[in-house]
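All protein chains but one are shown in place.
Chain IDs A and B follow the sequence of writing; residue 1 opens each chain.
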Amino acid sequence: MTATTPATEQPTKPATTQTIRTRPVRRRLSVMTIIAGAVVVILALMAIFAPLISPFDPIAQDPAIRFTPPGSDGHILGTDQYGRDILSRLIYGARVELLTALSATLIAAIIGTTIGLIAGYFDTAVRSISMRAMDVLLTFPPLILALFAVTLYGQGMVTLIAALALLFTPAFARVAFAQVLSVRSLEYVEAAKLYGAKSPTILAKVILPNVAGPTVVRFTLTIAAAILLESGLSYLGLGIVPPEPSWGSMVAEGQRYMSTDPFVLLIPAAAVVISVLAFAVLGDGIRQWLDPRSGRNAR
Amino acid sequence: MSRRNRTRILKAAAFPALLALALTSCSSAGSSSSSGATQPADDQNLTFGVSGEFPVLKTGTNQGNLGWTQAALIHRGLLSYDETGEVVPALAKSFDIVDLATYSFTLHEGLTFHDGSPITSTTVADTLNYLASAESGSSGYAAFQHITSVDTPDELTVVVHLDANNSSFPQYLADPTAAIVPESSLNAETPNTIGAGPFQIVDQQEGVGTTLERFDGYYDADNVQLDSIDVRYYADGTARTNALLSGDVDLIDYVPWEQFSTIEGDSNLVLTSQPGPLIYVQFNTTEGPFADPQVREAVAMAVNRDNINTTVLEGNGTPVYGVAIPGGEFDTPAATEMYEYDPEAAKELLADAGYPDGFAAELSATSQYAFLQDAGISVQADLAEIGIDVTLNTPDWPTYTQNAAAGNYEIGVVGGGGTLNDPAYLVPWLGGAASYVNSFGFDDPALNEALQAGISAADTTAREDAYNTAFGIIKEQTPIVQLIQRAQGFAHTAKLEGFTNLPGFLTFYSALSLADASLSE
Partner (left out) sequence: MFLFILKRLSVGVGLLFIVVTLVFIAVQTVPGDPAMIVLIGSGNTSEITPEALQATREQLGLDQPILVQYVTYLGGLLTGNLGMSFENRQPVTDLIAARLPNTLELIAIVAVVSIAAGIALGAWAAQRRGAVNSGVTFLTSLGISAPVYVLGTVLVFVFAVTLRVLPAGGFTSWADDPVRHLQLLILPVIAVSVGLTAVIARVTRASVNETSQQDWVRTARSWGLQEPVVFRTAVLRNSLTPVATVAALEIGILLGSTVLVERVFSWPGLSTLLVDGVAARDYPVIQGVIIVTAALFIVINILVDVLYGVLDPRARQS
């Protein structure tokens, strides 16, 4: 399972392979990207306004109406094995998923980018130590690190967020690191230094804007990976603690009733796929928009 | 891409596709229907899909469902259970209840273990003495610790002396964990793989399965019809059921409740299920609101067992409103009809106890067993109805059992089966040493006395009286709240004959019946 990065960054290539464009290229946002963006916005709204738009209490049970098929009166997406409304659980699940994924990614982005910036800019032992630390983190396959964290600190959202943040930090560090390296040797940075500009100024004015783009891309893609990883853990029963709804555990539960009432499985499964897909496509689209040279490359 | 490249790629893709196709058609066809004829098949090899990995057996200890299944196949003790749950002689050809504190056994002649070493009365005595020792950690220690001596007047005779009457003693001997084993296995280190049972281990593959073959030196080898048993591990319930549905295996244990109707709808398969182990509520009785028997009684009246039955067990459970007594002998209203589902009355009780507005607490359950967690969720909803607001804490099983044994909880939902189909099973549940099966801190001397009186009573009337006294105390004190007996289901191909799901708590020992089973055409 491609748990971390849906489309990984290449390691730093030697600078000589960059082509030079002679004509300015128009930046286009593809239709797919816009649709993906819309989906992401919808998900975010769902998550934020969950208590307002959710028709029922997601954990209220009503055994009398269990397995009501989708499309029935009052329960658009049907009810699960406890008679809980699936739509409500889906909506609250979105909140859980996005909260976990967003928090983890934000923490990873801040810490990782900072490490990458510092390591890239300063030529000292700081660089080797911090990048080696990132390497150590990367020797742990993602799911294993997450499982380890759960073993040590128990299940729950906090452990998950911490573990996921730890997992994704190196990627951000590498992105920032690579960008800094490629920019700082540019002539106008050299010139700025000659003119006496201080490091923080250079960092802020020159390097950050260049780092921002790829970092945003990495951010979106990481959210996708976080959702995948978290739902996988919840599927194993080691993620979000019930009865708090989480799409992964909904899939695991639904799997038991696959032969008789498949919708209990398929609906949350579709939710996971659609969300991950939306973030992934969005990330790709942003990347394409930022770097039109990649044109048909859409990695 | 050029035509040449395209062709090459197509050819490259065709090969694996063809290979896959060839392999799928190689798959054994689904079970061919047979018409009722009970002709024994030529191939008496049974494939048995079990719910997890066979543990490495440690002599005498309780290692759960898979430990018992394995023991029931490769081990035998002095006594055993037949398909109705009655105690019958096994390695002992006959046994005599001299009195309720003295039991005499006569062994079959020429008994050997799987490795050929002989079984004599000394071997038996050694095993029993080990089981009676504190460091063995034996599952039947509650009974075995009362052994004062094991006499061996001759090679085939064993006489066991207890320091107090125990009418259920034979049942402890029939337990698969009380099997007679070679001297070399009488410690906590040596894997207990050599036994005297109908089947012997031929091969064990870590994570995959165990292969067993009939042991021709078994005391009843002539009646064992299966030549071999191929045990395969399927930890996931759905995967296990699918294996049965697709014909990969002949027999499975622990049928998930949501698959009951699917299997019943298949005419080639047989589902056999028994109400067995219990789901019940345990309390920390040393502090907080749950130290008050009235509060505990309120809980007993607040839980909607039918809901649990529907949502957790798909209607395949047997609600319990008192204490369940499998085996039927003491199955009286005094035992089984202690409480009614009455949330209003429960609220009144709470008010009486000083909690008119309810209170908040933490409910523990384990996330590792879905049915226990689901039951916990259901109980949470029911308690909320009477004003007790609980937050759920669902750690994994090892953590849960540790916390429970240490009293680090307020109220918990737990499950398990008794050691035997007899009120005596309640002893460790209602007192005794701190463990995860009882309510922390609960110890009522009058109840203990009544239970012991029942165990050691000489005749049935005396036992009834003693147990009725005990039931009365239980109703008053509500040390635990039994909620429901879950249906323990096995499923198998219709071609398997002679397999029985043993009643009550003995359901986990059903593999014993495979000694009499066979496959028909």
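Rule of thumb we're sticking to: a contact is a pair of C-beta atoms (placed from the backbone, for glycine too) under 8 Å apart; a residue touches a chain by one contact, two chains touch by 3 or more.
On a predicted model such as this, the values are computed, not experimentally measured, just so you know.
Remark: the omitted chain is touched by one listed residue; of B:Y436, B:F490 or B:Y509 this is B:Y436. Residue in contact with the omitted chain (choice from B:N223, B:S246 or B:T286): B:S246.
Within the set A:A44, A:I65 or A:M258, the residue that contacts the chain not displayed is A:M258.
From the set B:T59, B:S80, B:S121 or B:S138, the residue in touch with the chain omitted from the display is B:S138, counting the whole complex. For the options A:L52, A:V136 or A:L194, the residue in contact with the chain missing from this view is A:V136.
Mapped onto chain A, the footprint of the missing chain covers residues 1-4, 6-8, 10-11, 13-14, 17, 19, 30, 32, 132, 135-136, 139-145, 147-148, 150-152, 224, 228, 231-232, 235-236, 238, 251-252, 255, 258-259, 262, 265, 269, 272-273, 276-277, 280-281, 284, 294-299.
Against the chain not shown here, chain B presents residues 1-2, 4-5, 9, 12-13, 16, 20, 23-27, 30, 49, 55-56, 58, 61-64, 67, 134-135, 137-139, 141, 189, 205-209, 232-236, 239-240, 242-243, 245-248, 368, 396-399, 401-402, 405, 416, 428, 432-433, 435-437.
Rule of thumb we're sticking to: only the chains that are shown with their structure count from here on.
Averaged C-alpha coordinates put the centre of chain A at 44 Å from the centre of chain B. Across the interface of their complex, chain A is touched by residues 237-238, 256, 258-259, 261-262, 307, 310-311, 367-368, 370, 373-374, 377-378, 380-381, 392, 394-395, 399 of chain B. The touching residues of chain A, when paired with chain B in their complex, are 59-61, 63, 66, 81-83, 154-155, 237, 241-243, 253, 255-260.
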